[in-house]
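Yeah, one chain of the complex is gone here, protein chain that is, but the others are all in their spots.
Per-chain residue numbering starts at 1, and chain names A and B are given in the order in which the chains are listed.
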Amino acid sequence: MDAFILQILNGLDKGSAYALIALGLTLIFGTLGVVNFAHGALFLIGAFCAVTVQKILGISFETIDPTQTDFLGNPLKVATPYVEKWLGTDMGMAIQDWSVPLAIIVVIPVMFFLGWVMERGLIKHFYSRPHADQILVTFGLAIVIGEIIKAFYGANPIQTPAPSTFIGTVDVGAWLGMDPGSVAYPTWRLVYFAFSAVIIAGVFAFLQFTTFGMVVRAGMADRETVGLLGIDIDKRFTFMFGLAAAVAGMAGVMYTPILSPHYNLGMDFLVLSFVVVVVGGMGSLPGAVLAGFMLGILQSFASMNEVKALIPGIDQIIIYIVAIVILLTRPRGLMGRKGVMEE
Amino acid sequence: MGILEVKGINKRFGGLQALGDVNLSVAENTVHAIIGPNGAGKSTLLNVLVGKLIPDSGSVMFDGQSVLGRKPHEINQMGISRVFQTPEIFADLSVFENVLIPCFAKRDGSYKLQGIGAVSGHGDVHDMAEAILADVNMLDKRHMIASSLSRGDKRRLEMAMCLVQEPKLLLLDEPTAGMARADTNNTIDLLKEIKEKRDITMCIIEHDMHVVFSLSERITVLAQGMPLVEDTPDNIKGHPKVREAYLGEAQV
Partner (left out) sequence: MLGLNTRDFKLFILVCVLALAAPFLLNPFPTASALGESFNAGYPALMQRFVIFGILVIGFNILFGLTGFLSFGHAAFLGVGSFAAVWMFKLLSYNVVPAIILSVIVAGIFSVVIGYVALRRSGIYFSILTLAFAQMMYSIAFSDLAGKMMGFTLTNGETGLQVYNDDPQILMGPDSPTTPHFFGLEMNSQFTWDIGGWSFVFQNGYYFSALFLIAAFYLSIRIFRSPMGLMLRAIKSNQTRMSYTGINTKPYMLAAFVISGMYAGLAGGLLAAMDPLTGAERMFWTASGEIVVMAILGGVGTLIGPVLGAGIIKYLENIVSKINDSILHQWFAIMPDWLDNVLVTIIHPFIGKGWHLTLGLLFMAVVIFLPGGLVQGGEKIGELFRRKKTDDAADGAKTPAE
């Protein structure tokens, strides 16, 4: 039982990341009808926003401290970050410690802007072109973004720790009334899950309860009619692209403490997220979220030692097997609408 | 006994009864029209006939064989061809290549691995294709890419592609929808000409009464998924039930 719960929990954080990316992919696909292979790259940009914020907060000046000497007896150079100089040592250190959550504030406008530029500058010109062309151009863009990041930050993973408050584990077992210590779960992963849940709920609420969201949903169902009503649906769809980019970016920022980002991260997540979207049903938002969590949890079960002893390496291929089976038995995915991209 | 016998077809989409107990008998070598107001189930019926939809119950016999459960390409090989509302042609290929394909299908059946001999090596197929293009007066356009044809020529080309297979039954789904009067008349003439030249049964779904009455020998009226009347054009013209079906709501 403990192991069971632990596996579900372990699946949640990966599932959250899949769900957030798949949500964005579906938003873009549902509104603009574009299959965005560069969506993983948006996740990647988000992650590197966190890295950048951490670096900026860490920019230091050096002073020579005559009171300390290194092992050769020379006066020691001490690097002091500017934030500590300007805001006092305690405040400065706290801000640096919280660089990942702080990056969220930066990432939202940045990703909105990038999403807007991407849609207006590139994707717009591909609406009337075949889907294969859309896949290809966004695929090219994904390579370019990944490589630009590699040019700036190098190819190695960069550590971006979570705030020290969230380091360590929480005793989820005790909360559930089991023996203390039976199910210990890293705190940040729990934070990540809660964060994702809030974002997902926010997106759904936005679409469900605001006029803007209502128009967008109407536009997803029938773009032409909404256009005839005198509503500039294109502008709203552009906004949705920005929103999808922001969601992917936030997912990326918050994921950095779990997995140190490197330039290929976006591609790794993209392939799986596409599988998630297809399993959930192309164009279905609840389907994307459901499939994201489902596959995340499934993957974590498959990586249990007991399962692996039975079928070695099943954890690495389980998602693909599920995807293939679902696509063949339920071609529209779990919750897909009829007629979406069937031909 | 007609060439096409439809018995007791039912088809539901969720709560909607699209077809309810439809019976239809199309006699060989006649032109049979199916008319009815929007949503009467004409297109659903057509899709059942070509194997795109499978009905919930009932039977469709063509030439003594059941059609149900067969794939569209198998039904085509039995001798049913279909003309679409907007011409479905191979837009990226040349006119000549467009007709070559049904010629191969006619000669070789639904699938034959041809080896790697060049297309031009198949003389018989070439002759067949040229003959049909001459038949519809399009031989001079043989090298044009199909997408660059005029709408009327696309319709001609599609018709040629169907005819070259010498179907026993030709299904036409609103062949004149969205056409100007002149084009409509041209299409009527084309269909009449086809009918004169060969033994063929035609089943037309049409909105335009002008087309229906100039071509058909028998008419079935569908309303709300059910056959209302079946009769000759002259009797249909003044039939009270038909008037009601078309104008019913306005009169009440």
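Operating definition for what follows: contacts are C-beta pairs under 8 Å (C-beta built on N, C-alpha and C of every residue); 3 or more make two chains touch, one makes a residue touch a chain.
The model shown is predicted, which means the values in this text are computed figures rather than measured ones.
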Quiz prompt | Of B:S59, B:S110, B:S150 or B:T232, the residue in touch with the unshown chain | solution = B:S110
Practice problem: Based on the whole complex, identify which of B:N76, B:T187, B:T201 or B:T220 touches the chain you can't see. | Solution: B:N76
Exercise. May I ask which residue of B:L16, B:I54 or B:V119 touches the chain that does not appear here?
Key: B:V119
Quiz item: What subunit A residues would touch the chain not displayed?
Solution: 35, 122, 125, 129-133, 135-137, 139-144, 146-148, 150-151, 267, 271, 274-275, 278, 282, 311-313, 316-317, 320-321, 323-324, 327-328, 331, 341-343
Quiz item: Where does subunit B touch the missing chain, residue by residue?
Solution: 50, 71-74, 76-77, 81-82, 84, 88-94, 97, 100-102, 104-106, 109-111, 113-120, 122, 143-145, 161, 165
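Quick note on the criterion: only the chains that are shown with their structure count from here on.
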Exercise. Just give me the whole-number Å value for how far the CA centre of subunit A lies from that of subunit B.
Key: 52
